[in-house]
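Written below as structure tokens is the structure these notes are about.
Heads up, one of the protein chains got dropped from this complex, but the rest are sitting where they should.
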Amino acid sequence: MRDEKITGGKPWNPRYTYWPARRVGNLLFISGTTGTDDEGNITAPGDIVEQTRQIFRKWGPLLAEAGCSYDDIVQTVDHYITTENYRGTAAVRREFFKQRLPTSTGVQVVGLLRPHALIEIHGIAVIPEGK
Amino acid sequence: MRDEKITGGKPWNPRYTYWPARRVGNLLFISGTTGTDDEGNITAPGDIVEQTRQIFRKWGPLLAEAGCSYDDIVQTVDHYITTENYRGTAAVRREFFKQRLPTSTGVQVVGLLRPHALIEIHGIAVIPEGK
Partner (left out) sequence: MRDEKITGGKPWNPRYTYWPARRVGNLLFISGTTGTDDEGNITAPGDIVEQTRQIFRKWGPLLAEAGCSYDDIVQTVDHYITTENYRGTAAVRREFFKQRLPTSTGVQVVGLLRPHALIEIHGIAVIPEGK
């Protein structure tokens, strides 16, 4: 059974105590992700819609490395700290999820660790057979 | 590998950007569910116990469509916004989970999107072989 660290082709700091994603067999687990750039800074402070777009953008290389695509994501869990414009993130989902849709949960939490993060999303994908 | 939208036999509005449940292989993922009726209104405002009952009731057709039952649910995650009477929801679980029990997590969050929702639960089931 395959069991792989998935980083989307990027180096991963060994001081971190988690992996950005991990493929085991045909399952792909994706860590809670915020809308950061390569330096770890939130790309769009104050803009939950663009932060959500950035989160899903960051998932692209993870999915590709694992041999699957957005359509294979079966679960997303949104944690957001403001409801302002949260409903606008649905349109972002439409940009990424085309044929098949994940199940979804969204809850408002007290806080996220990443400064200026308004939303953090984690997910699970099921990789098609033969991939 | 099967990969199916699961709606419990109900029509599903194409403007939604998630599915109520999705079966992939022998796994069933269930979206965060609140205690709403077919019109999307909470059936029991102010009553977390009855809302929990309604959530699990709504899961019945999803599980049936996927070929499994309550006993096959292996994970539930409760997000609630009040602790008042939350412990009363355990008795509701006993009404639905008979032989085998899911793992469980329950945390109090700031808010849920659905007006008047006191609790939202998402879950995962593993479908028995041959189903």
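Note that the chains are named A and B in the order they appear, and that numbering of residues resets to 1 at the start of each chain.
Keep in mind that, in the parts below, contacts are C-beta pairs under 8 Å (C-beta built on N, C-alpha and C of every residue); 3 or more make two chains touch, one makes a residue touch a chain.
Please read these numbers as outputs of a predicted model, since none were measured by experiment.
Although one chain is not shown, part of chain A still touches it, namely residues 1, 3, 5, 16-22, 24-25, 27, 29-32, 77, 79, 109-113, 120, 122, 124. Those residues of chain B that touch the chain absent from the view are 26, 74-77, 81, 83, 86-87, 90-91, 93-94, 97, 100-110, 124, 126, 128-129.
Methods note: only the chains that are shown with their structure count from here on.
Chain centres here are Cα means. That of chain A falls 23 Å from that of chain B.
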